[in-house]
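All protein chains but one are shown in place.
Now for chain A:
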């Protein structure tokens, strides 16, 4: 434990192919860096080529026409060091709609001339007749508002759970079942997600929850993603840009095979026929071409070039079939690996956040979890979780059940203007959490004779454990 002091700058620099998050104000967007790729962010289009090789956390100007990212010197310097002339109150300020001398067309032409955002703002201030009469606070607010509109800089960040969770909640809450970031935070903590554990995740939150769990595990341990339908959704997880060894800890298992696995009727070989069938249907379009090549072979044998072509085609086909076989085999292996992990029914945790009714999901998947392990279920609505709570109480096998939700309030903190932010999120969803326990009635060592008085049981216990230890 010593010199983490030397920053390896390699991982601090933006490189081609990286997943990054663009930030402007409070707005985020996740993108992959590619050369010559047009990206639209906040009504502006841009190319990220110039960001490659720069440090994460750098801020760039986006120039209006050239759409090239330009680096800009760090600390912005205080741009509000203007004439400190200000009014006391607004008793003489009249809203006649004529205080701004610049017209919309004027501003447009300034923009077209390629004038920088900061300069446009200065122009607006100079041409505002009321600016000097505004209070100091109002002036500040005015500048801030204009900055937001005319200054077009973006910051390029390395993705983290925090940033991606805030991004999804801000941009596409529907995609993550309105899971708010503070609720996600509770899930990761209540689930005791940490390196080295074996966690089952079932989510339909675009892969955000999966990615957050993987980030907390740091590539140590294993994650089994249970997925509905044809395959797991992982876009959100991909946006984290994890190193490749993280992906080795990730497994997937189809939800539709859970019953078979629980009843012991799941055969991993039987799986093989399934993808093989898929393979056949994929092969079908290729079939006519193979037929034509056959017919060719009959009539030909004349043109050596044609024969060569055919041979190549044949080779290609074989290669494709080979690839398919490898893929099928790979898929079978992955399924077998997931089965091996689940079969022990000793997972260290369960995290559920989906658009499905949580009750069957929870009761089904809880059977794969070891005793004394936390589980946490997210639902956008409270009622389904009430049902889960009631069912779990009836069924047993879980204690310390808690149904919770959280409130998140942001504050504006400024000299003499500190107060809660006016707008707050109405709800970030609900959580049901608990701890699994063993359902066996007699867990204590040797089987007990029923009906024996309690005091004697203890003695029996002692004897049996003594004999056990001597054995």
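Before moving on, here are some points about what is shown:
We take it that a residue touches a chain if its C-beta (ideal position, glycine included) is under 8 Å from a C-beta of that chain, and two chains touch if they have at least 3 such contacts; residues count from 1.
Everything below uses one rule, namely that contacts and distances are computed from a predicted model.
With the options "tRNA (adenine(58)-N(1))-methyltransferase catalytic subunit TRMT61A", "CENPW protein", "Trafficking protein particle complex subunit" or "Light-independent protochlorophyllide reductase subunit B" in hand, the undepicted chain maps to the protein name "tRNA (adenine(58)-N(1))-methyltransferase catalytic subunit TRMT61A" (source: UniProt).
Among the residues A:20, A:217 or A:352, only A:217 touches the chain that is left out of the figure. For the chain missing from the display, the contacting residue among A:14, A:143, A:165 or A:237 is A:165, taking the whole complex into account. In the complete complex, the residue from A:189, A:259, A:319 or A:395 that touches the missing chain is A:189. From the set A:40, A:55 or A:94, the residue in touch with the chain omitted from the display is A:55, counting the whole complex.
Of the residues in chain A, those that touch the hidden partner chain are 1, 4-5, 7, 12, 55, 57, 74-75, 160-162, 165, 181-182, 184-186, 188-190, 192, 194-197, 215-220, 346, 348, 370-374, 382, 385-387, 389-390, 399-411, 413, 415, 418, 430, 435-438, 440-441, 443-445, 454-455, 457-458, 461-462, 465, 468.
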